[in-house]
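With one protein chain held back, the other chains of the complex are shown just where they sit.
Up next is chain A:
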Amino acid sequence: MSERTIELEVLRYRPEQDQEPFFQTYKVPCEEEWVVLDALNYVKEEMDRTLSYRWSCHMFVCGSCGMMIDGEPKLACKAFLKDYPTGKIRVEPLSNFPIERDLVVVLDDFVEKLESVKPYIIPKEERTVEQGEYLQTPAQLKAFKQYTLCINCLCCYAVCPQYGLDESFVGPAALALAHRYNMDSRDLGRAARDDVVAAAEGIWHCSFVGACSQVCPKDVDPAGAIQQAKFAHGIDYLTSFLPGGKR
């Protein structure tokens, strides 16, 4: 196994002693097949125990290691060092979020938004356990499956200019998740979600920059989900003028 030294420039911020963040460079001896997270773990274990960052699964599942790597929001466990041939890598906490400490950002705003879109099935019909499960065909599953794959890594929020400019925007992942439940054949909660989803801070705030979908490590395509939701609302609005339409 060959080794190479990587210069890891990490944005550091220790609230108890720093007025603002600053870059600290670590020269890290790395194995060829490592990802950025391995390099950070090496720093933490062998060089500087004070460095803070989030991670858990090391296999693109938990969504906790999202950070800016050379300016792009990525999962640190999915960012292979071999893709950075210059040997210099800049690591920063996710953009558009306040920094709690070093690479750890404050997630409270997102968690509130996630809750606000009611991300759970609001059933069409209440069924008792005796009545058995809700049935769904593979085609019905396919209609929303893609939007279930989100791991809440927040890479999409870090690149969304609308969220960066105005944090009242509900944002890509939460809106994609709302769409996921709205598209579920077992669900009848769309009207209940619309207070948040169809508000000015909801889907209409998105200007379809599409950046969120470009960076999503799970190919969730939140930008697509939001445009489809806009389309559905547009159709609703138009049909409301037809005889028998609800206005």
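Assume contacts are C-beta pairs under 8 Å (C-beta built on N, C-alpha and C of every residue); 3 or more make two chains touch, one makes a residue touch a chain; residues count from 1.
To be clear about the criterion, contacts and distances are computed from a predicted model.
Colleague: Since a chain is absent, check the UniProt entry for it and pick the matching name: "(Fe-S)-binding protein", "Succinate dehydrogenase/fumarate reductase subunit C", "Molybdopterin synthase catalytic subunit" or "Recombination protein RecR".
Modeller: "Succinate dehydrogenase/fumarate reductase subunit C"
Colleague: Which of these, A:Ile6, A:Ala39, A:Cys65 or A:Ile99, touches the one chain of the complex that we don't see?
Modeller: For the chain that is not drawn, the touching residue is A:Ile99.
Colleague: Among A:Ser52, A:Thr148 or A:Gln228, exactly one should touch the missing chain; which is it?
Modeller: Counting the whole complex, the residue in contact with the absent chain is A:Gln228.
Colleague: Determine which one of A:Phe23, A:Phe208 or A:Tyr237 touches the chain that has been left out.
Modeller: From the options A:Phe23, A:Phe208 or A:Tyr237, the contact with the absent chain belongs to A:Phe208.
Colleague: What residue numbers in chain A mark contact with the hidden partner chain?
Modeller: 13, 15-16, 20-21, 71, 95-96, 98-100, 106, 138-139, 142-143, 159, 161, 164-165, 207-211, 213-214, 221, 223-224, 227-228, 230-231
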